[in-house]
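Some chains omitted; the rest stay in position.
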Amino acid sequence: MRTVVVTDSPRADAGDAAALGDYGVATVHEALGRVGYLGPEFRPAWAGARAGGTAVTALCWPGDNLMIHVAVEQCRPGDVLVVATASPSTDGLFGELLATSLAQRGVRGVVLACGVRDVADLRTMGFPVWSRAVSAQGSVKATAGAVNVPVTVGGQVVHPGDVVLGDDDGVMVVPRADVGRALTASQARVEKEAATREALRAGELGLDRYGLRDRLKELGIEYVAHE
Amino acid sequence: MRTVVVTDSPRADAGDAAALGDYGVATVHEALGRVGYLGPEFRPAWAGARAGGTAVTALCWPGDNLMIHVAVEQCRPGDVLVVATASPSTDGLFGELLATSLAQRGVRGVVLACGVRDVADLRTMGFPVWSRAVSAQGSVKATAGAVNVPVTVGGQVVHPGDVVLGDDDGVMVVPRADVGRALTASQARVEKEAATREALRAGELGLDRYGLRDRLKELGIEYVAHE
């Protein structure tokens, strides 16, 4: 495992990242062509959390949060800290004191491949965290890892400088080079969905609106009345 | 896999289905003799959801929600849409736009063997959904399936026309032929539980009220004081 701290990693535009967070995970994921989602295991520590920011990454040994402390120093306003572990672990490597430190630095949220603790406090603070587990299990500070190297979480590669966004649907990553495209495509999707929503509210069917009836014929789907 | 859409499937009485939903899953499950529960994997998308209606079923290929769009057209006021997949999948085949369409048609809720997305919107809409996962992962519309065929979800067979109900305890199915019995037995159970509740509040023990002390003797359970 690499044991390095990369400083001055690139940042996405803070406003762009916030805008992607506001569009939300489901919209941006679709807008980009159904890529980048970290999967259903990543859940918000409290319902209603929402954030978008630039990824700063930390790679920790299981049961050891030393590199999170190292990563805090590398964080700036507008960042989202993304924590991976060298092997699967549910331990609670992150809690309210680290959140206090990150909030002081203007960090917008945290994504943890492991567990989170102090959930009641985080809810009170309104500090957004997504994780694979809630766990009070404490950690040591004994083994080296890395900060701001590319990490894989939830089947997605996150590079420092990518945009990470989260809401009640989970978490996704937008590669830094795709941020502009994501914004444009998300806005287009939001507008299209608004029109669709109105049509559906007026009683139009998705089958007609999306032109699916021909597809059903091609597939040989038969309609039969209940006997 | 069958590729058919069955139209004009039977409906349970809308008032009966709503009444079963009001009794709630735990009560109706007990009243019917501890059958019909879909198991602990099915969770509400938002706390406090509650619904009861007639099942319309859809069978989808994993990662493909074409048949949900087909099923929407078959739904009527008072229905609950039940979605099964041909093999296990957590993908988010259902979200806010489909919910808008169903709400417009008077559908009372959705049960998904797969995932749901747009959870924040569904909470705001107050549209009840139960699912095995929350997932933003989007879907295609490429492969045929079926609507209104019997499906197996959570170890239970759901026929179109059965009553499906859900609340914070999960989801259960009541076969259409058992609806009358379920109503009678649930009402009896509610009344009996009200009396039991009062007795317990007054300090009576379940051991006495349920006549369990003889059972303990038969089983040879000994009482010994802590040494």
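Residue numbering begins at 1 within each chain, and the chains themselves are lettered A and B in the order written.
Assume a contact is a pair of C-beta atoms (placed from the backbone, for glycine too) under 8 Å apart; a residue touches a chain by one contact, two chains touch by 3 or more.
Just so it is clear, the model here is predicted, and its values are computed rather than measured.
Complete-complex copy count for the single protein sequence, taken from this structure file and not limited to the 2 chains in place, is 6.
Rule of thumb we're sticking to: only the chains that are shown with their structure count from here on.
The distance from the centre of chain A to the centre of chain B, with each centre set as the mean of the Cα atoms, comes to 30 Å.
Listing the residues of chain A that touch chain B in their complex gives 24-26, 29-30, 34, 37, 39-40, 43, 47-48, 50, 167-170, 172, 193, 196-197, 200-203, 205-207, 210, 212, 215-216, 219-226.
Here chain B touches chain A in the complex through residues 3-10, 46, 66, 69-70, 72-73, 90, 92, 95, 97-98, 100-101, 104, 115, 117-120, 123, 133-138, 141, 143-144, 148, 160, going by the rule given at the top.
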